[in-house]
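The complex appears here minus one protein chain, its other protein chains still in place.
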Amino acid sequence: MSSGSAVLPSAGRPPARRARVNWVPYALLLPGLLWLFVFFVVPMITLASQSLQEGDVDNGYTFTGNVAVYGQALQNYWPQLLRSIGYSATATVLALLLGYPLAYFIASRRGAWKNILLVLVIAPFFTSFLIRTLAWQTILADDYLPARFARAIHFTDLLQVLNLSENSSLLSSKFAVICGLTYNFLPFMILPLFTSLDRLDGRLLEAARDLYATPRETFRHITWPLSLPGVVAGTLLTFIPAAGDYINSKLLGNTQTVMIGQVIDAQFLRVLNYPLAAALSFVLLVLILSLVTAYVRRAGTEELV
Amino acid sequence: MAWVRRHLLTAAAMVTLFILLLPNVVVALFAFNKPNGRYNYQWVRFSTDAWANPCGTPGICDSLGLSLRIGVTASLVATLLGTMVAFALGRFRFRGRATTNLLIFMPMATPEVVMGSSLLTLFVAMGLSTGALAILIAHIMFCVSFVVVAVKARVASLDPRLEEAAADLGATPLATFIKVTLPLVAPGIAAGALLAFSLSFDDYIITNFNASPSSITFPMYVWGAAQRGTPVQINVVGTVMFVLSVGIVLTAQLISRSRTKKA
Partner (left out) sequence: METLQQSPDAAQPRPGLRTTVEDLRLVGVSKVFDTFTAVQPMDLTVPAGSFFALLGPSGCGKTTTLRMVAGLEDPSTGKILIGDRDITDLKAYKRNVNTVFQSYALFPHMTVLDNVTFGLKRRGDKDARRKAQEALELVQLQAVAGKKPAQLSGGMQQRVALARAIVNRPDVLLLDEPLGALDLKLRRQMQIELKRIQQEVGLTFIHVTHDQEEAMTMADSIAVMNQGVVEQLADPATLYENPASTFVANFLGQSNLLRARIEGEAGEGLLRARTHDQEVVVRRDRVPEGIRDVWVGVRPEKLRLGEDGRNTLRGVVTDASFTGVSTQYLVRMPWDLELMVVQQNDGSARAHVGETVAMSWDPGHEFVLDQRQSDTAGADLDDE
């Protein structure tokens, strides 16, 4: 079937009829895609253009093609860029490790339990994530049980050795930022994992067992490969927003945990250095897109939408 | 061995669930606190003061109202636009399909800080002012993709024979759409709309780039509070939202359950 024909099931028959329905998909697409074009694609262009302008907020900007701003941006802020990628990658792996067992557990439940557990996974969404992140400040605070327990078992010492914390607190540390990122994006990891695990045909697992696979082998050769689409979707939905996030680093971290989003936000809204901020934004976008493209290529999943 | 494995899995699942829900419990608990200073971080004593006067802190209910208005409008528009795109993708073959998919996928693969800042540059370049309208535009933009994903899955899983059967039974294309297609896709549309609302209601980063001093949304209010001192009312709002939403979802579940076992 050619890519130009309109309706899915039938093909063949009078050209007049086909031509008449041909515009329907385009009419359906037009408003949505137009919106995305004007308010997503065009801003990317103005962003790129902004980064190459010089001037200031009061006197306006003129386009000078000042590419040097990119060198400046990278030179000054590469630690924050690398840190952002490092933190979000770590948080993604942690979310996968924490999320997979829960997703598997929910997928293997039946009837009402499955729905109740799913609601519980989505439920945190219903409270503003800022409020929940503030709650972590309370949970990790020095004089509460988690911090005391961590000190008692010398977990905080371990964190210091690993350079994840600078003192015997849990709060205001790399550790807290990574925990916050992991927690915040955990549902984005669990839901796609659940979807692909829920689709898994139980008979395949029985067949594997029937063919002498141990539970471990069954997982490795059947469950895991078949859940890969969920793993890919989940890791992307966790990694991408986490890399640009700065709420967690601001609320749970210290001056040594500043992430790139924080820099962009400050340069745009407080320092008002628009070209530098735009350049940083653009660098972050390109960096993430290239990482995502490489990852998706490797994982071999094409249709993500 | 299998017994140990099974319970290991259960234990791991429960740990994750505990982590997921712990902050909500803390939020609810501290809604009944009577803090000493401006910050509600330390448990002092039980009190229902904040519940008696939820709008007691200046600005909180205004920001809540603005967030609700933007959330409802953004989710309605995004649901309409996204559903149309989802039908085009799920139902038709057309030139430009790959480009469409890419355009839908991109906003989900772009960090919020990039989307927010790029929109700001657009408004600056156009000489337009930021504020509630700019926030609404931005929210519709990033919600559309999520609606498309939610609805498209449902459209794609729709058995085309059901529509053929409707036509076979004498239903015009319009009647088929209203009587058969729409009711069957409705759960996807509802899910997309809910997702859009919660994304819009909860967004801080993009909103912050496009807000003006007169358009403070609820997340912006909370953010500001985190710098100046957190009123207990924030926890009250958070707890009410949580209980209300979980209640609605569970009731909807129960209703659909009692109507049919499985559609």
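A few comments on the model shown:
By letter and in written order, the chains are A and B; residue numbering begins at 1 in each of them.
Keep in mind that, in the parts below, a residue touches a chain if its C-beta (ideal position, glycine included) is under 8 Å from a C-beta of that chain, and two chains touch if they have at least 3 such contacts.
All of these numbers come straight from a predicted model, not from anything done at the bench.
Screening B:Asn36, B:Thr99, B:Thr172 or B:Thr251 against the full complex identifies B:Thr172 as the residue touching the chain left out. Within subunit B, the residues in touch with the undisplayed chain are 159, 161-162, 164-173, 175-176, 179-180, 183-184, 259-263.
We adopt the following convention: only the chains that are shown with their structure count from here on.
A separation of 16 Å divides the Cα centre of subunit A from that of subunit B. Within the complex, the subunit B residues that touch subunit A are 2, 5, 9-10, 12-13, 15-17, 19-24, 26-27, 30, 41-42, 80-82, 84-85, 87-88, 91-95, 97, 100-101, 103-115, 117-122, 124-125, 137-138, 140-141, 144-145, 148-149, 152, 160, 198, 201-202, 204-205, 208-209, 218-219, 222-223, 226, 230, 234-235, 237-239, 241-242, 244-246, 249-250, 253, 257. Touching subunit B in their complex are the following residues of subunit A: 1, 3-9, 22, 24-26, 28-29, 31-33, 35-37, 39-44, 46-47, 49-50, 98-99, 101-102, 104-106, 112, 115-117, 119-139, 141, 183, 186-187, 190, 215, 236-237, 240-241, 243-247, 251, 260-261, 264-265, 268-269, 274, 277-278, 281-282, 284-285, 288-289, 292, 303-305.
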